[in-house]
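A single protein chain has been omitted; all remaining protein chains appear in their positions.
For chain A:
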Amino acid sequence: MADPAGLAFSLHRVDSVPVIQLENVTKTYPKASRPSLDDVSVGIEKGEFVFFIGPSGSGKSTIIKLLLHEVSPTQGKVMVNAKDVTSIRSWKIPHFRRSIGCVFQDFRLLPNRTAYENVAFALEVIGKTKAVSRRVVPEVLELVGLGGKEHRYPHELSGGEQQRVAVARAFVNRPLILLADEPTGNLDPDTSIEIMRLLDRINRTGTTVVMVTHDSNIVNQMRRRVIEIESGRIVRDQARGVYG
């Protein structure tokens, strides 16, 4: 397949300790007739780049929610960084979430704050000082390619630029894992590829990237590990997969 964007990289070295491990995870939402995830077991190594693909309602997003401990598994174990997520005391969950960065389809930026302030907000509400923000935020905005646009408000930025701010915010705290829930869902193909380049660059710093997507084009170009879910079950787990 043609690779105009040059996104197909070889797998780089991964550690052997899984940073994410689902063990026989079943999640049935209250009142649901069938489980969203049905006895799913999967391990993701540190530094991996993994796509979760599958039709709507297949249970992909449930995985993200489980990893963030927004929901608890009905059965099974969710391990993040060798810790059982379900055993974390509820008041410690915020601290746990600092090790996970999140990017969403709808960006979730604060409209009344500039790009700089959006990223700084994420740092300052977890107790970092303004001095730290002043040092770190311009750096990460530069990294995501927004140098010079720090003081624009979200409505003054394009969709792709807004998503870059969101990625900067997710990454500024140097998380262990970056979760991306359809990050290109609102973007045109060219912009999507730029965002994928960015996620790839972040992956190369050693951050594990888990991305849920529908975008076959991107999956096919990246040639990374693809886990396909259908009706709550893993139907395919391929090291350098395509959308299929």
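One rule holds for everything that comes next: a contact is a pair of C-beta atoms (placed from the backbone, for glycine too) under 8 Å apart; a residue touches a chain by one contact, two chains touch by 3 or more; residues count from 1.
Just so we're on the same page, contacts and distances are computed from a predicted model.
Undergrad: For the complex's missing chain, which UniProt name, "Cell division protein FtsX", "Transglutaminase", "ABC transporter permease" or "2Fe-2S iron-sulfur cluster binding domain-containing protein"?
TA: The correct option from "Cell division protein FtsX", "Transglutaminase", "ABC transporter permease" or "2Fe-2S iron-sulfur cluster binding domain-containing protein" is "Cell division protein FtsX", the UniProt name of the unshown chain.
Undergrad: Touch as defined at the start, partner being the missing chain; which of A:77, A:98 or A:201 qualifies?
TA: Residue touching the absent chain, from the options given: A:98.
Undergrad: Could you tell me which of A:108, A:151 or A:204 touches the chain that is not displayed?
TA: That would be A:108, which touches the missing chain.
Undergrad: What residues on chain A make contact with the chain left out of this view?
TA: Residues 90-91, 93-98, 100, 102, 108, 110-111, 121-122, 124-127, 129-130, 169, 173 of chain A touch the chain that is not shown.
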